[in-house]
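Every protein chain of the complex appears in place save one, which is left out.
The chains carry the letters A, B, C and D, assigned in the order they are written, with residues numbered from 1 in each.
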Amino acid sequence: MARKIRRIPKAVTKLYPKDFYHQPGTLPGTIVVDENAEPPTIFLIDYNQTNFIRKQIETPENCVPYLDKESVTWVDVQGLGNQDILQRLGQVFDLHPLVLEDVVNVPERPKIEDYEDQLLFIARMVVPKEKTCGFYSEQVSLILSKHYLLTVQEEPEHDCFEGVRIRIDRSKGIIRKQGADYLAYALLDAMIDGFFPVLELYGERIEELEEEVMVNPTRQTLQNIYQVRRELLQLRRAIWPQRDAISSLIRDGSELIGEEVRIYLRDCYDHAVQVMDMVETYRELASGLMDVYLSSVSNKMNEIMKVLTVVSSIFIPLTFVAGIYGMNFNTEKSPYNMPELNWYWGYPICLAGMAVIGFALLFFFWQRGWLKNSSTIKRD
Amino acid sequence: MARKIRRIPKAVTKLYPKDFYHQPGTLPGTIVVDENAEPPTIFLIDYNQTNFIRKQIETPENCVPYLDKESVTWVDVQGLGNQDILQRLGQVFDLHPLVLEDVVNVPERPKIEDYEDQLLFIARMVVPKEKTCGFYSEQVSLILSKHYLLTVQEEPEHDCFEGVRIRIDRSKGIIRKQGADYLAYALLDAMIDGFFPVLELYGERIEELEEEVMVNPTRQTLQNIYQVRRELLQLRRAIWPQRDAISSLIRDGSELIGEEVRIYLRDCYDHAVQVMDMVETYRELASGLMDVYLSSVSNKMNEIMKVLTVVSSIFIPLTFVAGIYGMNFNTEKSPYNMPELNWYWGYPICLAGMAVIGFALLFFFWQRGWLKNSSTIKRD
Amino acid sequence: MARKIRRIPKAVTKLYPKDFYHQPGTLPGTIVVDENAEPPTIFLIDYNQTNFIRKQIETPENCVPYLDKESVTWVDVQGLGNQDILQRLGQVFDLHPLVLEDVVNVPERPKIEDYEDQLLFIARMVVPKEKTCGFYSEQVSLILSKHYLLTVQEEPEHDCFEGVRIRIDRSKGIIRKQGADYLAYALLDAMIDGFFPVLELYGERIEELEEEVMVNPTRQTLQNIYQVRRELLQLRRAIWPQRDAISSLIRDGSELIGEEVRIYLRDCYDHAVQVMDMVETYRELASGLMDVYLSSVSNKMNEIMKVLTVVSSIFIPLTFVAGIYGMNFNTEKSPYNMPELNWYWGYPICLAGMAVIGFALLFFFWQRGWLKNSSTIKRD
Amino acid sequence: MARKIRRIPKAVTKLYPKDFYHQPGTLPGTIVVDENAEPPTIFLIDYNQTNFIRKQIETPENCVPYLDKESVTWVDVQGLGNQDILQRLGQVFDLHPLVLEDVVNVPERPKIEDYEDQLLFIARMVVPKEKTCGFYSEQVSLILSKHYLLTVQEEPEHDCFEGVRIRIDRSKGIIRKQGADYLAYALLDAMIDGFFPVLELYGERIEELEEEVMVNPTRQTLQNIYQVRRELLQLRRAIWPQRDAISSLIRDGSELIGEEVRIYLRDCYDHAVQVMDMVETYRELASGLMDVYLSSVSNKMNEIMKVLTVVSSIFIPLTFVAGIYGMNFNTEKSPYNMPELNWYWGYPICLAGMAVIGFALLFFFWQRGWLKNSSTIKRD
Partner (left out) sequence: MARKIRRIPKAVTKLYPKDFYHQPGTLPGTIVVDENAEPPTIFLIDYNQTNFIRKQIETPENCVPYLDKESVTWVDVQGLGNQDILQRLGQVFDLHPLVLEDVVNVPERPKIEDYEDQLLFIARMVVPKEKTCGFYSEQVSLILSKHYLLTVQEEPEHDCFEGVRIRIDRSKGIIRKQGADYLAYALLDAMIDGFFPVLELYGERIEELEEEVMVNPTRQTLQNIYQVRRELLQLRRAIWPQRDAISSLIRDGSELIGEEVRIYLRDCYDHAVQVMDMVETYRELASGLMDVYLSSVSNKMNEIMKVLTVVSSIFIPLTFVAGIYGMNFNTEKSPYNMPELNWYWGYPICLAGMAVIGFALLFFFWQRGWLKNSSTIKRD
């Protein structure tokens, strides 16, 4: 009955999307398009110190005229749902088949690859879900060349690049004076910084769980702790390789990354390390919480056992004594021998006394929360 | 009685096959053939940009004419059950005795070894068992030379090379334009990609176990979690050295591996890392599940204890009170003193009331699943 | 009822301060000032072998005249609550925008960065809270140049630099003969040494918890162990990167650090390693304590179970025997058959005997502490 | 009573032999001879491509004539029980005092040391005990020089070199064509391969324990799991440094090891890695089993609790109702009121019914194995 409603909530992030791989033995560079995904929309931003163009374009070919100019061109493709457009994109930007495969066949592990005139950066962007504690996660591929930057986002919604777009538009800071490498850095930095709001949510949630575990642990608490551990595992899987990729970019350098941008990347790397650090700290706290939860459950059982032991151990011997005497004391031998048996209201008073004891105990148990059915897990 | 049917299911993968080693002190290069194994069948594929031959051959010597030609020759031996053929294979391909030992005496740990004019790659291929969650695992040895590739599979069934054969046959992609090194890469890549469908099965199984642990943990659940952990341990043992071997091949290079193929190997390495990553994630989830299982069991005991405590603690004092008075209230002193004792149907009504209480409690326990014998483990 | 007062105490150190990050995508170098924070006060110490000036100055510009002199100038800014002053500070000392961001946007991970003519050291200073076991933690940034040292403290209270100021004032040791690099070392060393009093507090607290866990474990103990583990995690997060930073400074050197100071830094590094060592030891002890706590709780339950089992198992069969005979022995057949039933004081004596047994058992349980409500957590 | 027979079985391998160290401060090179140990017997094998001599010799000096010859001389000393012979051995072979100390004062950690004209290899040889699951472990020291190989075994029994002796005798493989270095390799390889039969025993034992833990966990199971973990720890301690030693020998080389033998050593190293791998896998399985055991015990308690709860909770309220009515229903008011009380066989039938219920319950508990005294640990 109660069991019918016990289902894992929909909010559980899938471990891996279905069919995220192609059949073993297929051609390298084969791209797999999920036709249910959103079709790609393409945005173009072209700017230099003086000019600024921002528009949506229809086909990949439309951006060709901008690519050769000295200005910085940022082509932002959002959505992976159309094979034809993606293939043409590959031709326009002259992408190696393996690059196109990495970009399209999500999820790929974050990494950096240097193809001499192009630099491929696979990154993972997270955006907090404000209501439930959780996050959207999508892959962003950056292909950096001398004068342009191509970014491919897995989904059109939820990006954290708006701040960068505004900085370009309003010419805040030095972004309009710098090249495509600085733009790539700015986007990377925005993605790394995007982990902080998500982590803040988890920090709050862990503090809530700490309170819950100490004060009133239920089975729901257990599930929540497991859920948090699982999601932190996913965050770790996203940030760890990203940090390594930035680190190897700083160490090995690339002709496409200027000296000045490298200093900024170092700052970006520091932030990635800080994210890692927080994720690890949260994971240790969450697994510490599991220990505390187990102890709390044992403590609760201890309490229950104590009540049972005290009540049983006192009344069982007494009942034995009462049982021996029956209690057939001879009421005729003495007025002190069970005069209650001869009272007019003896039986009703006795029943009433029993009812009072019974309800007092029920109240005591109800107040401790032992009467509610803790095994039913509430769902959102 | 019930205990008789409790047996470990046959589906349990053996930790190690029996007699997988030869006696200490025997000659290095000694090969041990399990005569119950399938006798080897040999397939030959010979191709260049224009020609394509695919046939089954009877004896190793039959492939000699193809080996010296400029075309790429792929000799695929399936099955290890005939010592004579394996010895002759060693002679035809001029294999070092230690190479032949590694190839024949399965299981060997995945590794790469460079014998100047030959490159030995020991790999492990996994193929999912579709029905039960599990996988077939067999060793594949690749011996790469300038113009040929010799592959030796442990068993004739279950390979994941069909996609590659089709690509050669239909001349898809660049495979017909490339040498034997590209072919070796294509097979390696197919084997690494072959881990993904297996991992997907485990991903699903872990999600099922999560649901089971949260909602209705039984002893079968415990066994399943242990089974998953054990099989993931085996997967990890298979992929870890494979990744290291590919990594050292990329790092150290070899005269037999062309520059272009090395770029493809980097992609293959990325996939191996991703497999490792998923295996580790799944292992962490599985061991987290064990914690949750333990808590769930404690929670269940808590619930049981609460019912026992509530019922006992209420009725034991009441029984004591009832015991004191006997309940021998004098029915003659007052009409309120136990009039039931003098009713015509008093005793049957009382018995019926007891039966109602008894069955109500039985129903309550049955509904919570406490009456079924949880200790009998169901087998597939 | 009791549950209303169960709240996490205020003493819990926050995992991370709120709003410690700026929105993803904002300009690098953007500084975020918490206007509730204390406004900065600036202290200037200028000294050489013969002269010594110590005063509070109003504006950053006031320290310009001292900066170019050959004497060592120490500008100590305490508090981060005024954006304008911080910006002007950046101009006076010619700080790179990223440096200013690191200094102002606390908390930053401890690190060292070399900007040719300036060396940035982000460190974390801890000061023990004497009453409760805990510590204040704040970020201190050191910017070292040839002739001056700029330090920026997050908060005006609690610093551990007074010893150094006194050494300068009284010209103790070699500090007045050395340059700004020695001053920087002296402050770093004071900060590292500042971890020891904090660790001593934790050492004492762990010993108290050991005693508590062995002798009388309560739910409060559990919470205390968790709290200690959590705070040691924070200490570890503070000291680990600090140690790495000092290590890389010794290894890579810097033009701003003299040869002699480097020997002193090695000593400072030894102390950092010792701090790390103690933190790790304490963490292992704390997690060992958690195991012991769990066992103690199980042991306690064992004890309770034993009492219940002994009492129930003895009296339940006896009650059964008493129940069979009713105990309606015929008092008329023999003077030995329940003569008590005919005594004058039979019933009162029997009731009194029961009361004695009941209170004796209650005393026994009270003495073991089973009657007090262990689930209410006392708060400070 | 039962407790008297509970003793740790003799089969437990000692952690360390008593008195395995000499007093701190004694002269380096001091050798400690356990006079209860077997006195050494010395075997000499001398061979080249054409000749073969095998004989037992009395004194170390007897082998001097063979040492300078071009042929390969293998002097095999078995047993360490005579100080004089060991000292003379040191003189005959011109051993450094520290080498003699390492050879005689067992156990020494496996290692390799290069003394220019001699190469010392300390190894550990394991031989399975066929009946009980366990192994004999002894130290074997190899001292390799240009034309001879000196091996010193801790005990005369149990060696796994017989296969090598036969290969030399019958001139199987290339051993007679190779030098002393190949012989050293052959012995090393035999020792490494000697781990596999031991590991196979543990593999089987773990599978038995898996079955036992799932189906019928007892305290004996717990002890067995601990025992397996402990012995695997010893195996790991034996193989880990051995692997490192072989690895450093391959990496650094030695003038005494020919190029060809180095290829064979690589094969030997692969086997050592495989042994490590299996040991680690088994250890992880064993510690997973401990978790499963704990859960099984909890599950069992759950089952017991359920029976107690169901029986108590049903009958306690019923007994209360029965207690209220006494059951003094007036048999005279109605023929339905407890007619059994007036039956002729009423009391015997009632007693018989109780006996039936009691024995049925006893049978039920006996069938579940709850009546046997699980706390007595059976010994082999």
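What we mean here is this: contacts are C-beta pairs under 8 Å (C-beta built on N, C-alpha and C of every residue); 3 or more make two chains touch, one makes a residue touch a chain.
Keep in mind it's a predicted model, so treat the numbers as computed, not measured.
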{"item": "Contact with the hidden chain (one of C:L80, C:A180 or C:I206)", "value": "C:I206"}
{"item": "On chain D, residues whose C-beta touches the chain left out of the figure", "value": "1, 3, 6-8, 15-16, 18, 20-29, 98, 101-102, 108-109, 111, 113, 219, 222-223, 226, 229-230, 233, 237, 290, 293-294, 297-298, 300-301, 304-305, 307-308, 311-312, 315-316, 318-319, 322-323, 326-328, 338, 340-348, 350, 353-354, 357-358, 361-362, 365, 370-371, 374-375, 377"}
{"item": "Positions on chain C where the hidden chain makes contact", "value": "160-164, 166-167, 172-173, 186, 189-191, 193-194, 196-197, 200, 203, 206-207, 210-211, 214-216, 263-264, 266-267, 270, 273-274, 277-278, 281-282, 284-285, 288-289, 291-292, 294-296, 298-303, 305-306, 308-310, 312-314, 316-330, 333-334, 336-338, 367-368"}
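We take it that only the chains that are shown with their structure count from here on.
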{"item": "Count of contact steps on the shortest path from chain A to chain D", "value": "2"}
{"item": "Relative orientation of copies chain A and chain B, as a Cα rotation angle in degrees, nearest 5", "value": "70"}
{"item": "Where chain B and chain C are represented by their mean Cα positions, the distance between them in whole Å", "value": "45"}
{"item": "For chain B paired with chain D, centre-to-centre distance based on mean C-alpha positions, whole Å", "value": "28"}
{"item": "Multi-chain contact sites of chain B, meaning residues that touch two or more partners", "value": "294, 298, 300-301, 305, 308, 312, 316, 318-319, 322-323, 326-328, 338"}
{"item": "Graph class of chain-chain contacts, one of line, ring, star, complete, other", "value": "line"}
{"item": "Chain pairs in mutual contact under the definition given at the outset", "value": "A-B, A-C, B-D"}
